[in-house]
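Here's a slice of the assembly, chains where they normally sit.
Chain IDs A and B follow the sequence of writing; residue 1 opens each chain.
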Amino acid sequence: MRPAPDGTPEGPPLLLDQHCHGVLRTPTDRAAFEALLTESDAPAAPGTTFFDTQLGFAVRRLCPPLLGLAPHCAPRDYLDRRAELGVREVGERLVRAAGIAEFLVDTGLPGDLTTPAELAALGGGTAREIVRLETLAERLADDAGTAPDAERFLTSVDSAIRTASATAAGFKSIAAYRHGLHLDPAEPTREESLRAATAWLTDRRPGTRVTEHTLLRRLIWSAARTGRPLQLHTGFGDPDLRLRHSDPLLLDDLIRALRPTGCTLVLLHGYPYHRAAGYLAHVHPHVYADVGLSLGHTGARARAVLAETLELTPFGKLLFSTDAYGLPELYVVGAHLFREALAALASDWVASGAWSRPDADRVTQLIGAENARRVYGPYP
Amino acid sequence: MRPAPDGTPEGPPLLLDQHCHGVLRTPTDRAAFEALLTESDAPAAPGTTFFDTQLGFAVRRLCPPLLGLAPHCAPRDYLDRRAELGVREVGERLVRAAGIAEFLVDTGLPGDLTTPAELAALGGGTAREIVRLETLAERLADDAGTAPDAERFLTSVDSAIRTASATAAGFKSIAAYRHGLHLDPAEPTREESLRAATAWLTDRRPGTRVTEHTLLRRLIWSAARTGRPLQLHTGFGDPDLRLRHSDPLLLDDLIRALRPTGCTLVLLHGYPYHRAAGYLAHVHPHVYADVGLSLGHTGARARAVLAETLELTPFGKLLFSTDAYGLPELYVVGAHLFREALAALASDWVASGAWSRPDADRVTQLIGAENARRVYGPYP
């Protein structure tokens, strides 16, 4: 058992991070570092900095000591020390300090990122892949050349999804970003899919995104039919999405329609609709909720946000993740804030008599790793 | 004055539970017991149990001591002891321990449930009926035989509502479950009602539910015209409803339209839209809010949820209820968590100087019983 970085009460000794991304292989300057601290796609407003956020303060609290500096040192000193140590050393120190045993890595993001195996090596754990459906479809369309055939394209997508399901831990859809979650719950017919694929492929330029709702639904249904767990982005994220179209409650009818497939649905993030995500996990047997982005970005408030998530979500249905991307700092922050928040809530509730200590310890293990092990199953 | 079951600071000595249901007259096995701990309509997901929820933990905290066991004992031990004591003994011990003086009982739910009088006898209090409008209409349609006449049906509904208003404490609508709260605010005309009734009654099989919005509105208007209080389900509940269609803000225009009738509207539950319900109670003189389901199901978080409800809801306009149904445990949990949460909030706010102690005591009495006595009036 390893102690938490700064001696706070330990949560689960080793976590399973059910949703994360690689870290950058190349050095980052201050602008690039700040850009990875925010969901904004623009520089900070004049006179402000993204270091002045709950996430920025959490990074400055937790990461400098891991690089030999005092907590809350100035951003410039931290970035200087980071540059001095180099990407590899910083990555190892930070990812390893997060105490994560298993990483489920969404490989669908662009950038010069570590592979799942490289990430696992940095963190001293193991890794499995989460296949992002939209990226899979876009790569196949890019490969299809200049006169793609819609029928052949759809067949290749289904086939690639089936193949991936043999090794991947699960799938992920970012329909929230591409269209919004107000999706027709019915499975698209073959004709509808062909029509939509033809329209999208005709005169398509490489890299063009899937934003058409029939194709997005087709990807979701195709993945669901494999029986592997399917992660769905819900709640806040970068301004590619409209937050009001990312309310997980918009998925209610699709959730019902997908139930007969036997697919497990994992609602990522949720904030500020995390109570709604908890409700869906409460009433639908195949729906799970996630902590994700919500804890790192709310920093000093992580405990309050986690507490709200724990109102309706059954304790066997909440999954830990960091959603870390690009910066190894985000692993430290996501894992530490989760451990600390859950330990503090459990401690309060045990002290008041609301929970027993054995139950608190058991629930801590469930959320930190065991629920995810049950959902994603053993290595194939 | 009776002490709270486990010696926590007392709230109001005796409560008025303005919205509850009967308890089962027959023994329950583990599956049936668990099913009554959740709003889900399906068994718990594989590897999980509905005991692992805030409500499950609250039941295991508060109820075992009332049956001679240690708090937080294993579910199996609790259920064994429950079976050993028998339904009647368990019902009496638990309902009585809730410290409720008056029960307003919605009698519209199915199952082998205690009548209001039987429930009152268990709890050592008194009971009045809340008439569920949809059940009233469905029973009249069932009784109307094979060739029902729409005009006669509507007349019989109006007449039954008027008759009920002479003795019932109030009415309740579950339009949120049957259609959603996005209802046309206008009172249906006679022609619209006849058309809708004809469509519904033609070839109707016994037990068929009212889901058509014109008929649901007709029931609401008919009840409102009696001047008795009308309870409206809002917020979370079982998966018959779509949570986003249960947002009480969807009622805003109907609330305005109903104001001239003089009818008092009570928005039940509300969660996770309880702040919105508080807003409506704040700006509309004839609107009240309720705590209901929200406290029992959020358990260790009841205090936080009640605090949010107390942001905008005027203190003269919040009503206590348990929404207990089937299990006498739900009376214990609902009443205890309410007393404890309100006492803790009041204590904190008095300690910080935000409230005075006499005000805190007065508000405690208002919410626990006096607001409901003012709204529902004396026994007819």
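By definition in this document, contacts are C-beta pairs under 8 Å (C-beta built on N, C-alpha and C of every residue); 3 or more make two chains touch, one makes a residue touch a chain.
What you are looking at is a predicted structure, and each value in this text was computed from that prediction instead of being measured.
K.L.:
Total copies in the complex, given 2 are shown here: how many?
P.N.:
3
Just so we're on the same page, only the chains that are shown with their structure count from here on.
K.L.:
Just curious, how far off is subunit B from subunit A if you go by their C-alpha centres, in Å?
P.N.:
37
K.L.:
What residues on subunit A touch subunit B, complex-wise?
P.N.:
My answer: residues 247, 249-250, 252-253, 256, 275-276, 279-280, 282-286, 307-308, 310-312, 314-317, 349, 352-356, 358-359, 363, 366, 374.
K.L.:
Could you pull out which subunit B residues touch subunit A in their complex?
P.N.:
Answer in residue numbers: 6, 38-50, 52-54, 57-58, 60-61, 71-72, 236, 238-239, 242-244, 271-272, 297-301, 304-305.
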